[in-house]
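Rest of the complex left out; these chains stay put.
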Amino acid sequence: MNAIYAGSFDPFTNGHLHVLTQACELFDKVYVAIAVNSEKSRKIDKDVMKNAIEKIIKSNKLANAEVVVLEGLTVDLAKEKNAKFLIRGLRNGTDYEYEENLAVVNSKIAGVETIYFRAGETAHISSSVVMELYNYGKDITKWVPKEVLEVLK
Amino acid sequence: MNAIYAGSFDPFTNGHLHVLTQACELFDKVYVAIAVNSEKSRKIDKDVMKNAIEKIIKSNKLANAEVVVLEGLTVDLAKEKNAKFLIRGLRNGTDYEYEENLAVVNSKIAGVETIYFRAGETAHISSSVVMELYNYGKDITKWVPKEVLEVLK
């Protein structure tokens, strides 16, 4: 059974890693899909982040994870990769309601089901808050993997 | 990888079946645990429901599911069955917040993580509403498996 874990990962945080680690225990293969949205500019280049996530996967021994860049719809990638499940991390009830609207559509349009993982202890922090803290010189080592820290330098 | 799907299942509905079916695709073994709470009386006897769920599992060919009656804590059953994940179905944001409080505790007390599945199309209906409709003579065939209908007669 394969799964897609899509997100902007700008940057990939320890919360994302917590979700990915759980997913790799459950699925035969997990595709980490860096979703690129033409209307939203990224803070960290998609290829730089792809490279960083590949290193994170290696250092965390997540042998069944693979990173891809996603420029289309998640459900199309799911079909291409023969994945029946989408993975999403949840931090709170507002997250859930936002995700749920997308999950209904993905289920109806492509028969792909969404599974929610808890984002975990360090995952209350969003990618954008991490970047804001970093830009103001704060120590963010507890919120992002060291491979992301190296990219930011 | 094993998982526990605990609930009062009073009765087991098509929403529960939707969650269980997804879970059986993902896990090696799924334990459906009929949670018995000494302070809350059941509408349908736990052994009658156990029997009905066993028939549902058989007719839906969920070969890796097994029903148990749970009189203690879910995390203790998880340990006994070597299950690292708990499965919960979600219908809305209030559900989520309720579940989340338990999920934090289960994670901290026993290192057992919770995964949320969407309850699916027919699962907006709760067990207690199903029973109320049934008691007023409504047709509930779209909300519960036929094996539950037989038990109610």
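As written, the chains take the letters A and B, and residue 1 is the first residue of each chain.
In the analysis below, contacts are C-beta pairs under 8 Å (C-beta built on N, C-alpha and C of every residue); 3 or more make two chains touch, one makes a residue touch a chain.
Note that the structure is predicted; figures quoted are calculated from it, not measured.
All chains are the same sequence, and 2 are placed; what is the full number of copies?
6
Note that only the chains that are shown with their structure count from here on.
Distance from the CA centroid of chain A to that of chain B, rounded to the nearest Å?
The answer is 29 Å.
Under the stated contact criterion, what part of chain B meets chain A in this complex?
Within the complex, chain B touches chain A at residues 1, 22, 25-27, 84-85, 90, 92-94, 96-97, 100, 103, 107, 113-118.
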